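Structure first, commentary second.
With one protein chain withheld, the remaining protein chains of the complex are depicted in position.
Every chain is named by a letter (A and B) in the order it is written, and numbering of its residues begins at 1.
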Amino acid sequence: MTRSDLFSFTPGAVVVATGAAAAVGATSYPLGSLVRPGPGFFPLILAIALMVMGVGVLVETYVKTRATTTETPATDTRFAWGALGCTFVSLLVFALSVERIGFVPATMILIAICGLVERGRDWQKLVLVAICISVLGSVVFIWGLGLPISAFGGS
Amino acid sequence: MHRRVLLATAAAMLALATGFSGSAALAADTYPEKPVTIVVPFPPGGSTDLLARKLGESIGEQLGQPVVVENRGGAGGTVGANYVASSDADGYTLLMGVTGSNAISAALRDDLPYNPVTDFDPVSIVISSPLALVVNADSDFKSVQDVLTYATENPDTFTHGTPGVGTSMHMAGELFGLKSGTKLVHVPYKGSAAALQDLLGGRIDAMFGDILVTSEYINSGRLTALGVTGTQEHFLLEDVPTIAEAGLPDYAAFSWQGVFAPAGTPPENLAKLYDAISTALGSDDLQSLFRERGFLVEGMTPADSKAFIASEVEKWTAVVDAAGLKK
């Protein structure tokens, strides 16, 4: 079995592990009985179901690798780490900053971070977008709907 | 330059927050210098929201600064209460607290991140409202005494629906069981509408419900009120006795709403707010709101409110402990 074959078992394993973790969590709540289920009852059943399904995924993967089908899954499972990182960081920064420095600056930062990872970025147009979004967002959310954040500055 | 001014302001506010008497006296003269925020720990549209807005309007006019209502809902009002508890104690962030957020939750939960008694300085308990013990009009229960007899003979059988664990309706039911030495079956729902639906459909026996909402069904003949949970009869439900009169002496349970500031707020600011609230309570606008919604005016002073909250926490802690509900 090659390394990429082993890698293809990861999703199923993660599902089983998630189910196991949830099962452990569920047992910390009173289970009750079938007749009078407690708060832990449903979560435990679901966690076990998740584990079983995860095993099913693993078996399925095993059958597929054994059968050596014509499809080559390698191209599909390529992760776009740059896009993932950019989105992660930009949302994180926006969440942390919007109540402290205001909607407009937080928007500018979010758009700037997105611009940083984009190849062939067009800063002029991006600035235009930032201004449009800031104005539209301020009008709709702060002025129109009265959200408790300021356009500029903390709230 | 700008930055320095900001820092100075921040430092001054910090001083206020820690309650230096000198700067507090100074603050009382000028408070409020900017808009005051009342946090409503529920989504807009409920009775707490409406009360906060009407009250805020009047307070704002009297103090010469706008009062802004901010809705921060979640977890039965505790998310909003927690937000205010950890805000600056300068009198600019207030909470419209209720029985659940500022008393029952403390009795119920060990993991509550704030303490309703020590983390807040109450400005005033503004209103209270009793609940009504209602049954389906087709039900065999015609009086509180019927319920008591039935519940005594058939423990763990009489069902009452509530809008959730830890609501004042739930506590009213638990207190009923505790005082009468019976055991009722608590059937929690997500919100009172769902509970009402099962009561109308005859699937649960009773409900301790909001007077305004249930009075619609009582007047249309679909529900019967057996008793009110307050200490006197209620003007929206004439001829309905209190539960205490009807066979369960000493029984009293009601929900209330009040304005709270974070602990450590300068007493002068509290006093100013309290004065504004008591004036507001006399206004025609609020008086007619209270009549419409069945609220009883309380308008307690800050000191009375503080003692009241302590007694409420104590009362519900006893009930929660006796019923074994502690989380």
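One rule holds in what follows: a contact is a pair of C-beta atoms (placed from the backbone, for glycine too) under 8 Å apart; a residue touches a chain by one contact, two chains touch by 3 or more.
Note that contacts and distances are computed from a predicted model.
S.K.: Quick one: the chain not pictured, UniProt calls it what, "Glutathione import ATP-binding protein GsiA", "Heme exporter protein D", "Carbon-monoxide dehydrogenase small subunit" or "Tripartite tricarboxylate transporter TctA family protein"?
M.R.: "Tripartite tricarboxylate transporter TctA family protein"
S.K.: Where does the absent chain touch, in terms of which shown chains it meets?
M.R.: In the entire complex, chains touched by the missing one are A, B.
S.K.: Given the contact definition stated above, which residue among B:Glu33, B:Glu216 or B:Glu314 touches the chain not shown here?
M.R.: If we include the chain that is not displayed, B:Glu216 is the one touching it.
S.K.: Of the listed residues B:Val84, B:Ala106, B:Val187 or B:Leu226, which contacts the missing chain in the full complex?
M.R.: In the full complex, the listed residue that touches the missing chain is B:Val187.
S.K.: At which residues does chain A meet the chain that is not included here?
M.R.: So the residues of chain A touching the missing chain come out as 10-11, 15, 18-19, 22, 25, 29-30, 34-40, 42-43, 46-47, 49-50, 53-54, 56-57, 59-60, 76-80, 82-84, 86-88, 90-92, 94-96, 98-99, 103, 107, 110-111, 114-115, 117-119, 121-122, 125-126, 129-130, 132-133, 137, 140-141, 145-149.
S.K.: Touching the absent chain: which residues on chain B qualify?
M.R.: 43-47, 49-50, 53, 69-76, 78-79, 82, 108, 111, 113, 159, 164-166, 185, 187-191, 193-194, 196-198, 200-201, 203-204, 212-213, 215-217, 219-220, 222, 292, 325, 327
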